[in-house]
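Only one protein chain is missing; all other protein chains are in place.
The block that comes next holds chain A.
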Amino acid sequence: MRERSPERNPQENSQCTRTHDAAIDIRRVRKSFGTGANAFVALKEVSAAIRRGEFFTLLGPSGCGKTTLLRLIAGFDQPTSGDILLDGEDISQLAPFHRPVNTVFQNYALFPHMSVAQNIGFGLKMQGKSKAEIDDRVDAMLTLVQMQALKSRRTGEISGGQQQRVALARALAPAPKLLLLDEPLSALDLKLRKEMQIELKRLQNETGITFVFVTHDQEEALTMSDRIAVMDHGSILQIGTPREIYDHPKRRFVADFIGDINFIEATAVTDGGQAGARIPGHGFVRLEDDRTLADGETMTLAIRPERVEIVPSKALDHIDGPRNEATNELTGKLVNVVYHGTDTIYHFTLADGTVMRARTQNNRGFAPRFSVGDAIGWRVDPSAISIVEDAAA
């Protein structure tokens, strides 16, 4: 039995943006497996609106619920509560074979007893299309994924990358409204994966189909997506463009999961309408985050290492005072310098022992200007500081 919450108020949830051009509208979807004390909640009230023609990525560590959400959209499982709307129509109770949605499976799930062409034509055949129509469409798909030469091969006789292309062609052949991709690149080696990333983007552009892509690879998500939903423990923590997610993470988990980042515990200062933060043992930094802060509130600041600039400390004798609004400069002690080829990472400590990292490109060759043990100064632009919520979802 499905339990449904009697009152439905989408505005309650900040992430439920009801867009008119939403291809898929996920509304307060919950999914639990098992009953009673053994029940496992895979998704807790997830809401998201995926726009038409969008490359939308569900990103998160394994067990975060991203595959569960994908399976609910595909129809392999039914939500415990909540609705899934496709073009405004509730499909959450439809069988998978009644949904105009196709899936590229993680292990490809190609039919081993059929040829490449038969695999690609399977969906059309099941839809009752005529033989001529199927043949035409299969040929077009084979061209699209550049597999014409291997059309009569069995799926066991082709390589992993080729199987990947067949799986894509098979899912695209019936021209679904939505294509679901469940970590489709995870079985490929690095070089092939990079190729297929570009290939996928090309296919999406050429077909104009909405893609929902599941991955745990943050780099893949950043390079391919129009928008990303970062998930953890059955919740969507943040939805945004790769830029928004990377530059302005709203949760500590999001900041930490994607890329490298520094966290600093600080206290809010709202004196004189100027938003800022006081870092224990140091001075004041200006913030540009639009969040309204209460004076004295403790908070966590997140700063990307590449946005931290190391400067000689001599010039900074005046800093760490009560105010340093002009420069956003603080001091630290250099503890390690790590050479990474394209760039160098400086590790330094703050007064309370917090270790920070600054990343500098070696675009003028590697010439360490500072040595371990030096007192250094560091500078960060207010726009590069994000305030992140610590609490788990």
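We take it that a contact is a pair of C-beta atoms (placed from the backbone, for glycine too) under 8 Å apart; a residue touches a chain by one contact, two chains touch by 3 or more; residues count from 1.
In this section, contacts and distances are computed from a predicted model.
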item: Hidden chain of the complex, named as in its UniProt record, picked from "ABC transporter permease", "Cation:proton antiporter", "2-oxoisovalerate dehydrogenase subunit alpha" or "NADH-quinone oxidoreductase subunit M"; value: "ABC transporter permease"
item: Among A:174, A:305 or A:332, the residue in touch with the chain that has been omitted; value: A:174
item: Candidate in contact with the missing chain, chosen from A:125, A:177, A:194 or A:333; value: A:125
item: Residue of A:33, A:111 or A:339 in touch with the missing chain, whole complex considered; value: A:111
item: Which of A:63, A:96 or A:382 contacts the chain that the document leaves out; value: A:96
item: Those residues of chain A which, in the complete complex, touch the missing chain; value: 74-76, 95-97, 101-103, 105, 107, 109-115, 118, 121-123, 125-127, 131, 134, 170-171, 174
